[in-house]
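Removed from the display is one protein chain of the complex; every other protein chain stays in position.
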Amino acid sequence: MTSGTEPQAKAPPKSKRAEKAERIKEPPPPGGIADIYRAALPASIPVEAEQTKWDVALTVPAPQLREALRVSREHPTLQMDLLRNQTAVDWTDQGLEVVYHLYSTALRHAVTIKAWVPSENPSLPTVSDLWRMADWAERECREMFGIEFEGHPDPRNLLLDEDFDLPVLRKSHPLAPIEVKQGVDVEYFAKEHPRETPPVRKDDAEGDDERAQRIAAAKKQAAAAAGAPAETKPAQELTPEELAEKKAAQVERVKKARALAAAARAAKAGGGAPAAAKTETPAAPIEAKPAAPPPAPATPAPPEKKAATDLSPEELAQKKAAQAERVKRARELAAKARAEKAKRGG
Amino acid sequence: MPEIVLSEFAGLSLPDWIDALIRIVFIVALMTVNALALIYLERKILARFQQRVGPTRTGPFGMLQSAADALKLLTKEDVRPTSADRWVFELAPYFAFVPVFLVFIPIPWTETWIVRDLELGFLYVFGVLGLNLVGVVMAGWGSDNKYALLGAVRAAAQAISYELPMLLVSVGVILIVAARLTVDGGSAFGAVNLNVIALEQTTTPFILLQPLGFAIFMIGALAELHRPPFDMPIAESEVVGGYFVEYSGIRWSFFFLAEYTALLLLVVIGSTVFLGGWNFPFGEDVGLGLQVLLTIAKTSAVIFILFWSRAVLPRLRIDQLMAFSWKVLLPFSIVQVLANAIILAYGGGEWIIGITSLALLLLLIGLVYGRARTLSRGAGRSLNKQPARPRLITAHDPAGGD
Amino acid sequence: MTQAQVTVEPVVVEEEFDTVDMNINMGPQHPSTHGVFRMVLTVDGEQVKDVTSYIGYMHRGGEKLTENLDYRGALGYQDRTDYLAAFNNEWVYCNAIERLAGIEAPERAEYVRLILAELNRILSHFMFMGAFGTDVGFFGTAFTWAFKERERIQDFFEAVSGDRLMYNYFRVGGLAWEPYPTFVEDARWLLRQVEAGIADIDELMTNNEIMISRCRDVGRMSAEDAISYGVTGPLLRAAGVPLDLRVDEPYSIYDRFDWEVPTGLRGDVYDRYLVRLEEMRQSVRIVAQALDQMPASGPIMAEGLPKVLKPPPGEIYMRQENPRGEYGIYMVSDGSDKPWRMKVRSPSFHNLSSLRHQVRGSYIADAVIILGSVDIVLCEVDR
Partner (left out) sequence: MSATEIVFYCIAFFMIASGLGVVLARNIVHSALALILALGAVAGVYVILTVEFLALTQLVVYGAAVIMLVLFALMLTRARERPQALFGKNRPIAFVIAAGLLTAFIAGIVASEWATTNPDDIEPLPFQEIGDVLFSAWAVPFEVISVVLVIAMAGAILLSQPDQGEQ
C-alpha cells in the first residue's frame, strides 16, 4: 500500500517523530524492568526505554524484535509467559509502531515492547509459535493495518470479509463520510478508491480532473507501450496553428486510407490477393485513433460520397463488405480497450 | 374374560366391525384430549418449579392454552424442504403416531373396561412400540438435515438399548404371575395378559415383590419417551429439536401428540403391572368408577414424578446414557430374572423374591450414588482460595514466591 | 444425504464402511452460541474431530470510530462492547483517560464505582449460571432462578443510573450525578437477596450427579496452554493460576478490603462453574465491606476539568479485571482532543481463541457445554 503523496488532511505543525521525541521526558526508574531487560538481552539488541503512564515501554529495532520477544519469554529473570495484547499504531509519516504488551504470571511484572516498521508493505516475523494468542492477534493486525507476518500458519482475515484487503485502521484510510453513513456498502467505497491512488478527496468537483489526470497518465503509459511517436498534448493546450496542422495531417491520412481501400477494391475486383491490402489498412486507423484527442473538433466530411441508390450492385457489395470489416475491427479494438481497462482497474 | 361388547351395551346388536370402529374413534378422541391436558399440566407444573406462573391468559387459569396451540398448529402451513426425501418425509409422522395409539388396546382401565383383552397384552405393547422407532428414523433421514439425522440416530440407539432392560424386567414379573397361575396345575397361558396381571395384585402390588423391576421399567420408559434426563435426541442446545426439526404445523403436532400419548400409556402400563392398577387396595367387587379413579390416581402420581425430573435433572451425554443401559441396567435385569426363576423353580416363597429384588435395588442405588460421590469427591469444595494480598516476589527468584 | 463432502475414491472394500465425517454447522443462528458466532464442527459420529470458528459478524469498527470522537465521546461505546459488564468497561475507559490526563476521582465516587462494578460482576455471573444451566440441560429452571436475581440487580442499577443495561453513568473524573439518597440501604437489601439466590443456584446445580458427570474432566485446559492462548479471568483461575488483576496489579481501592481469590484444580468445565460461583460470593463480601467504609457525603466529580480534554502526548495500557477476564484499553494520545489510537483488549476474544484446543476430541454435547463455560459475549469479541 504505497503511502503515496496524498495531501495531509491538516498539515501538522511539526512532524510526529519530533513531537514524540520531545515527549520522552521521564526515563524509567532505575532497577526496574528496563534494567533487567538490558541485562538479559544480548548486547547486539539496542533497547530504548521510556516510562508510559503505567508500564515501561522498550523500543527494539524491528529485525531483532523476534529475538527480544523470544528472550523475554525464556530468560529465567523475565519469564514473560502471558502475551496480553498485540496491536499497531499508525504514525502516518514515521511508519507503523507495532506494540506487544507482556506480563509474567510467575514474577508478576509487565512490560511493553515496541518496534517501528515502514508504512509501505510492512512485514514482521510471526511470534505465534511462542504464544498461541498471537495467532488471532496477528491475523487481526494484518487485516486492520496490512502488516504481513511471515510464517503465520493461517493468515486469513478474521473480523472482515475474506476478500476485503483494504487496511481499515490506517490513518490514510480516512473515516470518509461514506463510512460514517452506515448504509453504503464497502464495495462502492473500494471501487471509488482503487488501491494504487490513496483516496484523499476534498470535494466532488476537484475529483474529476484528478480522474482526467489518471486517464492521461494511463494513456501515456499505453502510448509508451505501443511505441507511438512523440506524445500528443490534449486538445485544449494546442496552439491554433498546431491545431490546423494536425487537422491537415488528419485529412491527409484519411485520404490515404481511402486510396488504399479503393486499391484493395480494385485488386479484389480483379481477383488480386485481398490479404495484403487488408493487413495494411488496419494499421492506419489504430495509429490515427489515439492521435485524435477525445474532444477533437468535428472530423472533416469524406471527399466524395455517392448516394446508396445509384451505386452499381457489385460496388454496393464491396461497400457492404468494407463496412462489415470496419465493424469487426471496431469491435476488436473495443474488446482490447476493455481488457486493458479491466487489468488497470483490477 | 368378560369383555364389553358395545353392541349389547347400546342395546342394539351391531356387527363386530362397527363395534371395533366405535372403539377406534373412542381411542383417538380420548388420546387427543389427554395429550392436550398433559401438555397444559406439564407447563403449569414446570412453571411452579421455576418460580413462574405458566399459561394464564387463555381460558380460566390458562386451561385452553394447549387447545389454542393445537388450533394454531392446524392452521399453520406445514413446510417440506425441497431436498427432503418426499415419501419418507411425509409418511414418517404416521409411522411414529399410529403404533403409539395401538398400544392403547390391551390396557385395563377397570376390570371390564378394556378395548380388546389380548392374551399377549404385555408382549404386544413392546412389539408395537418398536415400530414407533421406525417413524423416528424415517423423520430423521427424510428431512435431509444434519441435526435431524443426528437426533434420529441418537433416538434409535437410545430406544434399542433401553428396551432390552424393560423387556427383561417385565419377564421377571410374568414369571411370578405364571408361577401363581400354574400352582394348581392350570396352564400359565394368561400370564402375559395385562388384566390377569392386575387381577393377581389384589393383596400385594408387584412393586413390593419387584422394586428393582419398577425402577428399571420407569427408567426405560423415560428413555423410550426421550424425556429428561434422557432427552438427547431432542436436546435443544445441541441438535435443535432433533428429528422433527424440519416439520411444522400439523405434522409436527403428530410427533408431539405421539410423545404425550406414549407418556400416558407407558405410565398406565407401569402402574398397572407394578402398582396394582385398578385392583390393589379395594379388590374386584368395588364399583367401576372407583377402579378408574384408582388407575388415574396412580398414573398421575407417576406422571408428576416424571414432570418433576424434567425440571430438575440435566441431560446425560449419549455415551454415558448408553453405558448406563448396557453396563448397569442390563446386568441387573438379567440377574433379577435369574433370581426370580431360581427361587420359583425351587418353590421358595414370594417374600424371598421381594427381598432379593429389594437388595438388588439398593445395590443399584448404592452403585450409582457411589459413582457420583467418587466423581464429585472434592467437587463441592475443590477450590483453594488465596487471600487477596499482593504476594511477595523477589525480583530474581525464577519460581516466584507463591 | 444428497452431496457427501468426501469424493468417492476407487472402490476399496474395507474402507467403504468407515463412517464418513460430517460437517455440522452451529451458528450463527443457534440456541447455544450465545450470540452471532459460527462454529463448524467436523464430526465423526458423535466425536468432534475439528472445529473452525467464524467471528466478525458483530464487528462495528469501534476503534476507528473512537479515533474521530473526542475523549469523552467514546464512553457510550464502551457499554456496548461487553453489555453484560457495562460498568466495568466504563470504569476501565475512565481510568485510562484519568491516568493519561492526570485526573484523580474523589474518594466517594471511587467507592460508588467499585460497588457498581462488583454488582455488575455478580449480574454477569448470574447470566452465565442461567445460560450454562440451559446448555447442560436444566430445562429453564436454572435460567429463571438466575434471572430472578438479575432482575433485582438491574432494577437497582436503573434506580442509580437510569438504565438497565447501557448505563453510561461514569464520567472522566467521577460520576455523572449523585446516586439516589437510599443507595446504601437498597444495596444492603440487594446483597441479602443475591446471597439467597446464589445459595439456591448452588443447591440446584453443584452437587447434581448428572451435572458433575457431564462437566467433570470435560474441556480440560492446562495452565500453560491457557496462558499461551492469552486466556484470563475465571478460565485461567480454574486452570490453577491465581492471576487476578485486582490483586496482582492493584488499581482503585481494592487493597482496602479482605477477600479471597478462588482457583480451581483441574481447569475443566466444572471448575470454571465453581470458580464463578465462588467469585460471586467474594464480590458480595467486597460490596458489603465497601458499603460500610463508604464516606456518607463528599464530592462525586473532580474539580477543574477542562471543557475540552487534551491529555499530554503519551500512551497507557489500562487493564482491569472484568467478569470475563482482563479488559484493557491501550490509549495513545498525540496532544490533540481526539485519541490518536484506542485499542480494546477484550478477554472474550482471546478466551474464544482457545476453544478449538479444548473442543477437539470431545463429543458434540461437550462442545456446547465448553462453549457455554467459556462464557463469551460476541459484541466484545468482534468490537
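Which chain is which? They are A, B and C, in the order written, and residues in each are numbered from 1.
Definition applied: contacts are C-beta pairs under 8 Å (C-beta built on N, C-alpha and C of every residue); 3 or more make two chains touch, one makes a residue touch a chain.
In this text, all values refer to a predicted model and were calculated from it rather than measured experimentally.
Chemist: Looking at the whole complex, which of B:Met31, B:Ala84, B:Val137 or B:Leu361 touches the chain that is not displayed?
Modeler: Residue touching the chain left out of view: B:Val137.
Chemist: Please identify which residue in B:Ile160, B:Ala301, B:Ile342 or B:Leu367 touches the non-displayed chain.
Modeler: For the chain that is not drawn, the touching residue is B:Ile160.
Chemist: Thinking of the whole complex, not just what is shown, which of B:Ala84, B:Leu149 or B:Ile234 touches the missing chain?
Modeler: Only one listed residue reaches the unshown chain, and that is B:Leu149.
Chemist: Touch as defined at the start, partner being the missing chain; which of B:Ile22, B:Leu120 or B:Val328 qualifies?
Modeler: If we include the chain that is not displayed, B:Leu120 is the one touching it.
Chemist: Write the list of chain B residues that the hidden chain touches.
Modeler: 85, 87-88, 118-120, 123-124, 126-131, 133-134, 137-138, 141, 149, 152-153, 156-157, 159-160, 163, 167, 187-189
Just so it is clear, only the chains that are shown with their structure count from here on.
Chemist: So, comparing C-alpha centroids, which chain is the farthest one from chain A?
Modeler: Most remote chain from chain A, centroid-wise, comes out as B.
Chemist: Whose Cα centre is nearest the centre of all Cα atoms in view?
Modeler: Per-chain C-alpha centroids compared to the overall one single out C.
Chemist: Check each residue of chain B and list the ones that touch at least two other chains.
Modeler: Those would be 390.
Chemist: Could you list which residues of chain A touch at least two other chains?
Modeler: Each of 108 in chain A touches at least two other chains.
Chemist: Under the stated contact criterion, what part of chain A meets chain C in this complex?
Modeler: 16, 19-20, 23, 52-55, 57, 81-85, 87, 89-90, 99, 101, 105, 108, 110, 112, 131-133, 135-137, 157-160, 168-169, 175, 179
Chemist: Residue numbers of chain B touching chain C in their complex, please.
Modeler: Within the complex, chain B contacts chain C at residues 46, 49-52, 83, 144, 146-147, 149-150, 228-229, 231-232, 235-240, 310-320, 368-369, 371-372, 375-376, 378-380, 382-390.
Chemist: Residues of chain C touching chain B in their complex?
Modeler: 1-2, 22-25, 30-32, 46, 133-141, 143-145, 148, 204, 206-214, 216, 242, 244, 246-248, 250, 254-255, 257-266, 270-271, 274-275, 278, 363-366, 368
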